[in-house]
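For chain A:
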Amino acid sequence: MTAVIPVMILLPFLGALVIGLTPARRAEVFRPIAVLASGGTAAVAAYVLTQFESGEAGYQFVVDRTWIADLGISMHFGIDGISLFLVLMTAGIFPIAILGAKPHHDPKPYYAWLLILQAGSIGVFCALDLVMFFVFFEIVLVPMYFLIGMWGHGRRTYAATKFFLYTMAGSALMLVGIFALALLQSNATGDPLTFDIVTITDNLAVSTTAGRWIFVALAIAFAVKVPLFPLHTWLPDAHTEAPTAGSVILAAVMLKLGTYGFLRLGIEMLPEASVWAAPVLMTLGVIGLTYGAIAATMQKDLKRLVAYSSVAHLGFIILGMFSLTTQGIEGGVLIMVNHGITTGALFLLVGMIYERRHTRLISELSGLQKVAPVMAAVFTTVMLASVGLPGLNGFPGEFLALLGAFSGARWWGVVAVTGVILAALYLLWAYQRTFHGPLTAENASMKDMTGSEFAVMVPLLALIVFLGIYPTPLLERMEPSVEAVIVHVEESVPGFISPDPGLERRAVGDHGDGAEEGEG
Partner candidate 1 sequence: MIIQVPPTVPVVPEQLDPSAVPLAVPEIVWSAVAPALVLMIGGILLLTVVSLVRKPLPSWFHATWTVATATAAICATVPLWQRVQDNGASSEMAGTVGLDGFSLFVTGVICVSVILAALLLEGYLRREDLVGPEWYVLMLLSASGGVVMASANDLIVLFLGLEILSVAVYVLAAMHSRRTSSQEAGLKYFVLGAFSSAFLLYGIALTYGATGSTNLAGIQTFLADNVLVDNGLLLAGLAFMLVGFGFKVAAVPFHMWAPDVYQGAPTPVSAYMAAGVKAAGFAGLLRVFVTTFGPTYREEWMPMVAALAVLSLVVGSVMAIIQTNVKRMLAYSSISHAGFILLGVAAASDAGTSAALFYLLVYTFMVAGSFGVVTLIGRKGDGRHSLEDYRGLSRARPGLALVFTVFLLAQSGIPLTGGFLAKFYVIGAIVDEGLYALAAVAMLTAVISAFLYLRVIVAMYFAGPAGAEEGSEEPAEFAGPPVRIPAAAGLALGLALVGTLALGIVPGPATEVTRDATAELTVGN
Partner candidate 2 sequence: MRVEMFTFLLAGLICLGGALGVVLFRNTVHNALSLVATLFGVAVLFIAQEAYFLAAVQVIVYAGAIVILFLFVIMLLGVDRADQMGVDPIVGQRTAAVVFGVAILGLSLVALLSGPEVVTGTPATTAALSSDIPDVNQIGEALFTDYVFAFEITAVLLTIAVVGAVVLARRSDGPVIDEDEFDGTALDALALEEPSDVGDPDQDTADGADPGSGADETDPDDLEEASR
């Protein structure tokens, strides 16, 4: 029971090890092994969901073992309402990505890297020690680097290197920040050195200035990963050149590492600095979501369009979270999960089109609906979910995030709404150009989805519909944790009252631009 987190981290890793030890000529076994290992992890994650005590704000399934004693680094893992669904999403999307796309060559390293990536990503979401967090945060770079570099398209070397260096540059400062935080904390409290996130969060003792500097150091790392405007330039390249599974994972999981970091190590651990920086981050979020949407509108490449739509969605998440309201953060976490599902599905679909047509240029695709009606239907559903159509899973998150933004920072919210409109514009337009219109000769021979491809999409479609209609299971599990975060922020930051209309008071109150009020 308590060992579920180590199992979720080690199972894919063991799968990778088994693949690594199997001779390369037995090419047919790698895929089953990978499916088994990642699917097993997903099963464990599902078990975690059933065992999760909803209504609890604290961490569950906690594991705490010393790693490096003299620095107070421990292998401390736990899951709370916020990380629960991210872990679930991570565990679930990998088998789908593995089933949904095949590598063109070298299956052995391909599946091994994917499994290592899964282990690392789950590690980030479960880590409750700053160093463990950093370790997993960094380690996921390597498999993704190889996935893009070896199995990618076009300018894959460039994209892979850019991705690696951007992210590494971001986390370079993060390491300094982490160390400064732990040391200053230890100096201030007189306790022995510890990197424990829970301990530091509960009893933050660094000075305001130091806290802000540390926040900046961490925020740069997360902003690169998210990616926030203007640090987003690696993302379109990486997404476009990555193989289908790589894009799916990149969008569904890797980008969430940044937003999760903002939430866990930013808002929760350094509340004062988060309140201080919230206007800036919300502004960047809004810029990101409008910029991403506008840029997406102008893309010629279908995959690049989806990549820019990610920039827009991630801007939404940041906006919601840094409105520092329960709804905003819940909305942010919801978008994290739902964006993983919808964008993952979009990338799978784009990948399927590319496999058939060997082009992703919108101008060369036309009238696909006539030859591939099933695919068109699936694409429509996923696309509408991504737009945020009520009844599909994109809606609740965006709605909550906007609600949070409106109660916290109205004008940011107003601008953000235009992003929603633009999202409808670029996705619908892209859909129209690709699937409607005259059927050209090259496209006429395109085959529709196969049964197995559709089978891969089924769980995603089911989730898209289910979570759109009934997001309550998610909300009720994450709500205690999110409220605890807001309460913690209010307690830690003197003078800061969350503009949250619902929190505790349950009365609709308008505190204006609360984030700015908290600045003092």
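The candidate set was assembled so that all candidates are chains of the complex that A comes from, given by their letters.
The criterion applied here is as follows: contacts are C-beta pairs under 8 Å (C-beta built on N, C-alpha and C of every residue); 3 or more make two chains touch, one makes a residue touch a chain; residues count from 1.
Just so it is clear, the structure is predicted and the values come from calculations on it, not from any experiment.
Student: Could you work out which candidate touches chain A in the complex, given the options 1 or 2?
Tutor: My answer, from the options 1 or 2, is 1.
Student: Tell me, which parts of chain A touch candidate 1 in their complex?
Tutor: The touching residues are 24, 67-71, 104-105, 131, 134-136, 138-139, 141-142, 145-146, 149-150, 152-158, 160-161, 164-165, 168-169, 172-173, 175-176, 179-180, 183, 213.
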